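Below is a slice of the complex: some chains, not all, each in place.
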Amino acid sequence: MNDADVLRRLSQLGIELPPPPQALAAYVPVRVVGGLAFVAGQVPMIDGEVMHPGHLGDDISIEQGAEAARRAAVQALSALRGSLGSFDPIEALAQVSVFVAATADFTRHPAVANGASELLVEVLGDEGTHARAAVGVASLPLGASVEVAVTAALR
Amino acid sequence: MNDADVLRRLSQLGIELPPPPQALAAYVPVRVVGGLAFVAGQVPMIDGEVMHPGHLGDDISIEQGAEAARRAAVQALSALRGSLGSFDPIEALAQVSVFVAATADFTRHPAVANGASELLVEVLGDEGTHARAAVGVASLPLGASVEVAVTAALR
């Protein structure tokens, strides 16, 4: 990818990259090894608080869930750039896992996960397309409604 | 793998590959990058409907869950062949994640996941063996009882 191009698209979308997440004790925000960059699961944060905590199918709407997923994807991009110093070393995204805190009768996980997937493609273009798994989990760290994990391939 | 051999085994097992899943907006059925092929999470479909929707431990039996997992694995094979044009480029399967929609007191996730694992080994032989994680989730897209994600390594 071209770092300047990606930064321009972020700017055009009005998205400011948050500071990259810090290393958290026993694990790291991004692990680069074997030609891949594994980004730790991102819980969407805004001003030091979880964005839209709760459960889909209960107290969180599809729109809120998608917004949370989009925010988590932005954080994953920030983590990648913070670790690599630039988007240049990234060949393409590989896989995105979207964990949605949801009730047993919730069925629209893809609509929530699209918040992350669409952001990644808007910002990264064709190289941002990815295989995806979206599942509904019982609960997430800090009460988040969404957690997004990204794997990218490096040149 | 040898494409003709795999097609013959599918035929011997009486399995017809469904049409490969189509690209769905923001994500793709298979992402090939870094020597790996990442297949998007497959929800078992039959005639345009989810096969065996529901939850293990509630309204879905082990046998139904295993059948759903088997169907999802067949779809993953179709997705791989649709993307690669043949099974030839596949060196071996790597990892299979089986997400089972389940109640809190369900414990037999491995028996459900075996529906996918056994199909993959029946069809692909030794090259179809894989590491596996099987977990019970709150809910899945479209109300599915099982979702299967596959990662393969390419030659």
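So that you can tell them apart, the chains are marked A and B in the order they are listed, and the count of residues begins at 1 in each.
Keep in mind that, in the parts below, a residue touches a chain if its C-beta (ideal position, glycine included) is under 8 Å from a C-beta of that chain, and two chains touch if they have at least 3 such contacts.
All of these numbers come straight from a predicted model, not from anything done at the bench.
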Q.
Counting all identical protein chains, and not just the 2 shown, how many does the complete complex contain?
A. 3
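Please note the rule applied: only the chains that are shown with their structure count from here on.
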Q | Centroid spacing, where centroids are CA-atom means, of chain A and chain B in whole angstrom | A | 24
Q | In the complex, chain B residues that touch chain A | A | 24-31, 33-36, 38-41, 55, 97, 99, 101, 104, 137-143, 147, 149, 151
**Q.** Contact footprint of chain B on chain A as seen in their complex
**A.** 35-36, 57, 91-96, 101-110, 114, 117-118, 120-121, 129-138, 151, 153-154
